[in-house]
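Partial complex: the chains shown occupy the same locations as in the complete assembly.
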Amino acid sequence: MKFTARQIADQLNGVIEGSPDITVHTVCRIEEGTPGALTFLSNPKYQPYVYQTKASVILVSKKAVFTGAITPTLIRVDDPYQALAKLLTLVEKQPDRKGLEEMSYIHPEAELGDGVYVGAFAYIGKGVKIGNRVKIFPHVYISDDVVIGDDTHIYSGVKIHHQSHIGNHCILHSGVVIGGDGFGFAPGSGMNYSKIPQIGNVILEDHVEVGSNTTIDRATIGSTIIHQGVKLDNLIQVAHNVEIGANTVIAAQTGISGSTKIGKNCMIGGQVGIVGHLTIADGTRIAAQSGVGSSITRKGTTVQGSPAFDVIPYQKSYVVYRNLPAMLKRLEKLENMKLQKRGDG
Amino acid sequence: MKFTARQIADQLNGVIEGSPDITVHTVCRIEEGTPGALTFLSNPKYQPYVYQTKASVILVSKKAVFTGAITPTLIRVDDPYQALAKLLTLVEKQPDRKGLEEMSYIHPEAELGDGVYVGAFAYIGKGVKIGNRVKIFPHVYISDDVVIGDDTHIYSGVKIHHQSHIGNHCILHSGVVIGGDGFGFAPGSGMNYSKIPQIGNVILEDHVEVGSNTTIDRATIGSTIIHQGVKLDNLIQVAHNVEIGANTVIAAQTGISGSTKIGKNCMIGGQVGIVGHLTIADGTRIAAQSGVGSSITRKGTTVQGSPAFDVIPYQKSYVVYRNLPAMLKRLEKLENMKLQKRGDG
């Protein structure tokens, strides 16, 4: 499959600088360009590669200014990254799966929409309702009374427990577990614990994406809710009764404890821990590996550390931390001076 | 399904204050009460909601004292949280699965007890022994020579490797891996590594619950042992030859390195890391995100930090840490005074 610079520019409403007839057959990063490849310049930090890359075509911003000689053909677009995303969608070669493969289990009381794919060894329980054009890959488990919206993709090995609701245009990656029991125990008669039954459920609204092996527990009572447009990376833990606001993005291996409510448009780094029963304001940013131990009420706050506090004072403290032994020596020097003074006196 | 306050009080040996005829059809948290809902007051912090909740019935402690007017019917019980757990068990609507579904694989040399459920696409290997009333959900893998006690529930997608022993009344959530190889390598001839075969196994005693996607590795030699009543949350790593004492509770994403022995009745927070070959005393508490680098010998110790030490001094140090830049300025001021003094002299 080959495309000319002209064909690509037409797709993207782009403006060509250089040969419109040069062809590309693959896509690469700008620092690894090879002849026949299309690449893009989005982050200005990579601008020097424009003059070196062996790629044939580069997507660049309409506003970009270059000072040296450039060999490849340029296509100027409003936003090179968005343009690339659009192009990649056109060339993506996902497995094209259709219809119902043999050896799947579909309960007679389940309802499937039009154009649904059900892979081999998928299990669809009693009372399940599945929308149109949903793709259910092999080894997916959908327990009783689950509801799934239109155009949602559920990759191999996802487990969705009873009564969960999954919206439209969601993507659940392999190994995701939705609606496992929350971690709730009441102290028993001795040192042991009694299990609190977890009778709530999980709700994912539309356009939610959940990364591989992430776990989202069902609510003890009520619902664990992931609002519209939330993007969760891999290996994240979302405990019972958590609520995550619309368009919040969370990086890998973060854990959110029970009943915490996270606002809209937050950005949370990897390996962050948030304790239970907190409220995190809209637009909060949390640096990777931070531990959040108290609610954040001011919108747009950025925090770091474990326990976390405002990022600027945190980083100032850390600079001093790195020099603590020297600071201790300075303190000792002052103490010795005092002593000498006293000795002198 | 509706219940009167009278019916609920009878189930719980509770004492009614208010109308015994009021009915409830759902359960909610006290801060979200709606008419027709049952709720409970366990944590005194939530007491103000007793006067505001629109719930119809509240479970409260026999000892609770209220000072204002309360609209809902109260049912007084010894322990509201325990009472709720008991009630929830009665109303829980788990999928009711029975018998052997088609398209499962059961080796002819496997033995199954009475009343066992085996879901579609479950795999039960050679020499496996399964107790009575065990539930094995779809996509579970039970390898050769595994032994499973009575009344244990194994949810969809759990993988149990050869020679593991699982006790009675255990619950394994989706994606749990029991008995994968421990991480053991010997330096090879060059910079490479040779795999040390992992010929031990994993033993889970009775009443152990393991959260979604948690991994428990088999021992190199001997057994990795999880004692009675242990509760593990999601995404926890338990390495080869670890031993976890009875009724210890561990929150999500914690990792325990090889050959470490954890005592009884410990409470370990989320995202904690414990290095290998340590001994952690009974009743130890470890704050979330701590890193434990040496053995803890005194029972009932609470530690925090990475590396962790006693929680009280840790928190005192952290208070100073937050003010390090100010402290540095104070030090500089003293130094300048000294210099000025010298300049004065």
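Read from first to last, the chains carry the letters A and B; within each, the first residue is number 1.
Rule of thumb we're sticking to: contacts are C-beta pairs under 8 Å (C-beta built on N, C-alpha and C of every residue); 3 or more make two chains touch, one makes a residue touch a chain.
Here the structure is a predicted model, which means the values were calculated and not measured.
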| remark: Whole-complex count of the repeated chain (2 shown) stands at 3
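Going forward, only the chains that are shown with their structure count from here on.
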| Where chain A and chain B are represented by their mean Cα positions, the distance between them in whole Å | 25
| What does chain A use to touch chain B in their complex? | 103, 105, 121, 123, 125-126, 139, 141, 143-144, 157, 159, 161-163, 175, 177, 180-181, 183, 185-186, 191-197, 199, 213, 215, 217, 221-222, 235, 237, 239, 241, 253, 255, 257, 271, 273, 275, 291, 306-307, 309, 313, 316-317, 319-321, 324, 327, 330-331, 334, 337
| task | Spell out the part of chain B that touches chain A in their complex, as residue ranges. | result | 27-29, 32, 79, 81-82, 84-85, 88-89, 91-95, 101-103, 119-121, 137-139, 155-157, 171, 173-175, 207, 209, 211-213, 228-229, 231, 233-235, 246-247, 249, 251-253, 264-265, 270-271, 288-289, 306, 318, 321-325, 327-328, 331, 334-335, 338
